[in-house]
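All protein chains of the complex are present and in place, except for one that has been dropped.
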Amino acid sequence: MGEQRKRNLKMNAMIRVDNLCKGFTLHNQGDVSYQVLEQVSFTVARGECVVLDGPSGSGKSTLLRSLYANYKPESGRIWVRHKNSEVDLVSALPRDVIDVRKHTIGYVSQFLRVIPRVSTLEVVMEPARRLGVSREESLVRAQGLLRRLNIPERLWSLAPSTFSGGEQQRVNIARGFVVAYPVLLLDEPTASLDAGNREVVVDLIRSARDSGAAIVGIFHDADVRNRVADRAIALSARKTQAIAEET
Amino acid sequence: MNLQQAQSNDTGGYNFAYLDEQTKRMIRRGLLKAVAIPGYQVPFGGREMPLPYGWGTGGMQVTATVIGPDDTLKVIDQGADDTTNAISIRRFFARTAGVKTTEVTTEATVIQTRHRIPETPLRSGQILVYQVPIPEPLRFIEPREVETRTMHALQEYGVMHVKLYEDIARHGHIATTYAYPVKVNGHYVMDPSPIPKFDNPKMDQCPALQLFGAGREKRIYAIPPYTRVRSLDFEDYPFEIQRWDESCEFCGAADSFLDEVITDDQGGRIFVCSDTDYCRQRQQQQQPAVNEETCP
Partner (left out) sequence: MMHAEQTLMEAATPLLQVQGIRKLYAPGKGVDGVDFDLYPGEVLGIVGESGSGKTTLLGCLSGSVIPDQGRVLYRNRDDRELDLYNISESDRRALLRTEWGVVHQHARDGLRMGVSAGANIGERLMAVGGRHYGQLREAGENWLREVEIDPSRINDTPGTFSGGMQQRLQIARNLVTGPRLIFMDEPTGGLDVSVQARLLDLLRNLVMDLGLAVVLVTHDLAVARLLSHRLMVMKHGKVVEHGLTDQVLDDPRHPYTQLLVSSVLGN
């Protein structure tokens, strides 16, 4: 990689992962312990979409969750550019992580966590409302996204608990895009979607990226991957290295 | 007449005013504390009196404690001097203390009362002794003694207004018409005994000393002369006393507490002053030539 590009990357870096190590010890299963991430380092700049590559079990999901502070690494640092300064998610206080999640990092997980009694619209609106966006504005955004993602209007006032997997996933995606997060983490966002909806998601991702978001994603669909990713980071099972490749 | 002379009269072997001197000292100490802390309930070692609880044992012990050979005693029951209980208590003290008794408010130095304050304004030097059934104004909502004591100490009286709030919510107005809670000297909330709320204003800045005795609960409390006594209320539902459209059938008073008396089976009724002495005084003023014995 050219020096200029390296320098550009550093300046525009939204995420800097530095020697991340993450393992698990299952105390109730004979203290079985295994290492998933070892010395992982990479950066993600504004306006680029990085895809995590690797076979099943190589730690893609673990890495993504670590970037959201959902998993806690043993060692290493995850620097995120948050409100004109850098926050290390590994050592941050819980309330600071919450602030980062509120303003800076959006996360679309594989499964929608359904809260009883909360309507689809409310689910999608919530991240915006929490940021202080007005009810009217949040509603407009939520409705727009749900429409784009082909969730019929008659479902908007229902709680998503009875929706199909694909519908739940689309609600999840809408929730992830209702706020223009500077950083987006996507875990298999198109897994249960048909071709038409996959297109919509690809569009959403590309728009976000073009607006300057730093995106890290796991896409099992090669076609989608090729259309959104700027480069890939390859993780191999049980032993990881960070390789930046242009695609 | 001094104590010795009084005791040499035939009091049937009883000490002056029935109670022994040590007991009187104990109660006096309690009374001093009560006077020093207006409205605060002072526990005292109540004695067994020759009548059951609920008949004025507390009031009688206070009267027995403060009365001296030169005092003149008046006893009223719901304003009247001539009910059975008033007569019995008056006779009790006449026998055991040999003191002068009267029905005329202005002549009395000690007045024991059940459930009324005399209409005639009291003067400095008089003592009004109230008979009290339940001294604790918070008991209706808080059954625990330890808790009510703490509430008084910390002036946690929010619940008293809860009671008044409930009245307004249920009846559209504050329905409490007797034993209406008051705040004494800006601190303690007190139950003034089951006097009608009509009488509450009389307690405020009263020149006489007001003492309260509860025999069953063994508590005494006091309002020293010229103390501020304010009835609890809301800004938008201020304290009001009862009023009648009628006036007293016998003396024409329009400003006294009236009793309703049914006179026949057709529902005929008249209203008369509950305070018998007040009514009689007014009648005498209006017809000075009439013989006292023919007055009702």
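Just so it is clear, A and B label the chains in written order, and each chain counts residues from 1 on its own.
Note that a contact is a pair of C-beta atoms (placed from the backbone, for glycine too) under 8 Å apart; a residue touches a chain by one contact, two chains touch by 3 or more.
Keep in mind the model is a prediction, meaning the values are calculated, not measured.
Contact with the chain that does not appear here is found for just one residue of B:Glu103, B:Glu156 or B:Glu249, B:Glu156. In the complete complex, the residue from A:Glu38, A:Asp99 or A:Asp230 that touches the missing chain is A:Asp99. Only one of the listed residues, A:Arg77, A:Arg130 or A:Arg148, touches the absent chain: A:Arg130. Residues 141, 150, 154, 156-159, 161-162, 165-166, 168-170, 234-237 of chain B touch the missing chain (whole complex, contact as defined above).
Think of the hidden chain as still there; on chain A it touches residues 24-28, 65, 69-72, 94-95, 97-99, 102, 115-118, 130-132.
Convention: only the chains that are shown with their structure count from here on.
With each centre defined as the average position of its C-alpha atoms, the distance from chain A to chain B rounds to 79 Å.
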